[in-house]
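A single protein chain has been omitted from the complex, and every remaining protein chain is retained in its original position.
Note that the chains take the letters A and B in the order they are written out, and that residue 1 is the start of every chain.
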Amino acid sequence: MIEFRSVRKQYDDGTVAVQELSLTVPAGTVTVLVGPSGCGKTTLLRMVNRMIEPSSGAVLLDGGDVRDSEPARLRRGIGYVIQQAGLFPHRTVRDNVATVPRLFGHGRREARRRAEGLLERVGLPSEIGKRYPAQLSGGQQQRVGVARALAADPPVLLMDEPFSAVDPVVREGLQDELLRLQGELGKTVLFVTHDIDEAVKLGENVAVLRQGGYLAQYAPPEQLLAEPADDFVTSFVGRDRGYRRLSFVDSSGLRAGSVDTVRIGDTSADVPSQAGWVLVLDTHDRPRGWLPPEATIHGQLTEDQLIAGGSLHTGGAPLRGALDAALSSPSGLGVVVDEDGVYLGVVTARQVLEILESGRHPAVSEGAFR
Amino acid sequence: MISEIAAWLLDPAHWTGGEGVLRQSWLHLLYCVFAVCAAAVIAIPLGLYIGHTGRGSVLVVAFGNAVRALPTLGLVTGLAMLYQGSAALAALVVLAFPAVLSGTYAGVNAVPADAVDAARGMGMSSAQRLWQVELPNALPLLMGGVRNAMLQVMATTAIAAYVGLGGLGKLLIEGQAIRHYDQMASAAILIALLAVLVDLVLAGLTRLLVPRGVMLVVAETGAGPRGRREQR
Partner (left out) sequence: MIDELVRYLSSPSNREVLLEQLGQHVYLALVPLIAGVSLALPLGRLAQRVRWLRGALLGTAGVVYTIPSLAVFVLLPGIIGTGYTSPVNIVIALTLYTTALLVRPVVDALESVPTHVTVAATAMGYRPHRRFLAVELPLAVPALTSAVRVASVSNISLVSVGALVGSGGLGRLFMVGFERPDLVQIPVGIVLTVLLALLVDLLLVVGWRSLTPWERAGRAVIGS
């Protein structure tokens, strides 16, 4: 657990980076500090490993004041990931990851072995260990940065805009990877970002900070989206917060309807009277695509006669997926599948909206969007 | 004329003995290596300290500029007159100093800030950061500074023969005194060859010393490993 107790940071030139601010980061969770530049989020993060000392107040780590620990020793026990990864250009990837274990006095061989295991853990092939940072892509460098921070198995991980420098597609992969890792490791993660989408996706709790170092709101993401505390949070969260909130609404109240189906390999005789769209399944009942109304089939039904379907909604997942499935489907019917991808039924966008309007959706359950 | 120079160079009598090419080349090299090493012994630690702490960086630039403006011939003749010919060696050290200092400082200064920040965040002590992160990454520019210093010293050693310091410059100045262009030109060619050769050796040494990962960064960004050129 990390506890900020009335911390304040004022620089010598008089600028105040953080105003008297108190915040508790629960152990084993991801807590995100989010806000525009100049809101003091990085300052706050760097107080934890004493890269910055507060002017007043205290930071407690598992109940102990961080000022009681010698800085270097304290930092070795806290993972630290920064924006450009900050890898050492002169060391191989493997030796980069082995840095902290080596600082702890472990032998080179053992540190390297551990490093290789960690590379695998963050989704990198172990051959990459012998390369140098300059030979990696931005996304790979960030993964190495995460592996390096995890190398000494620290209970706390500080991440300062770790994914801001990579392109959106890679960033999403890295975010998913972090969530997967966190599911396995259960670290206490303090994560800084300026991207509200990233904050809402990753954080179990999100602290929104305002320029000048004020805490505007500290809440779980769904509450942040549903009940922004003030105008600043409302505008920071953005206009489409209603749509984004769907990510946190459970879809278990959604009743899936049915539609005519056929299988790949069926002949025209098997196809039902074609007044509407027909969903095509494979032999394992997994959706493959759609047949438009009045389509004629010659011989056996093959893949190339189909119209590609939209995204699929996994039953029980957040409502956003259901709406997306309905809106992206050529037939206007969102296909619902179970966790193995087997067809369950279809939903319409209207059904999703009705659930929202009726307001009888249950509050999101813990981790439903994971 | 080329044949005269070739004849001079091919005459074995010119190569051996106390005044011969071999001995003068050796002296030339010795003075230069001594001057650069003597300068480096102080300039490298000082440059590392200034780069690491950020204290006194203004001095590095001011000092470097001031020494660059000094006319080498004036420095050499002045020192030789005040003391004696061998005092020119001190001039060589003085001239080598700022190049090594600014190269070292620039090297440490150019180490990626995020790598240093990460090193601090991971719990490296100040000394560990310096030895394990800053020094290895500073090597390309540091060695560039050493090469610049060597250029400067090679050229000034040739000049210092005028005040009585030995070396290949001595053959050139003597050739001038007796108006033998073949000897002057031969000496000039040898001076040029030795300078290029020593620079090549230092370039090779740089390749050996600079970690491969850092070389890759240099190659990728296209940044010359040499940094800013100094005057000779």
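A few remarks follow.
Everything that follows uses one rule, which is that contacts are C-beta pairs under 8 Å (C-beta built on N, C-alpha and C of every residue); 3 or more make two chains touch, one makes a residue touch a chain.
Remember, it's a predicted structure, so these values are computed and weren't measured experimentally.
All shown chains touched by the missing chain in the whole complex, by label: B.
Per the touch definition above, the residue from B:W8, B:Y31 or B:Y162 contacting the chain not shown is B:Y162. Set against the missing chain, the residues B:V21, B:I44 or B:A80 yield one that touches it, B:A80.
Contact with the omitted chain, checked across B:T72, B:T104 or B:N137, is made by B:T72. Although one chain is not displayed, subunit B still touches it through residues 1, 5, 65-66, 68-75, 77-78, 80-81, 151, 154-155, 158-159, 162-163, 169, 172-173, 176, 181, 184-185, 187-189, 191-192, 195-196, 199, 222, 224, 228-232.
Just so it is clear, only the chains that are shown with their structure count from here on.
Mean C-alpha positions place subunit A and subunit B at a centre distance of 54 Å. Those residues of subunit B that touch subunit A in the complex are listed here as 112, 114-115, 117-125, 128, 132-133, 136-137, 211-214, 216-217, 220. Taken in their complex, subunit A has these residues touching subunit B: 49, 51, 71-78, 80, 82-92, 99-100, 103, 132-135, 145, 148-149, 158.
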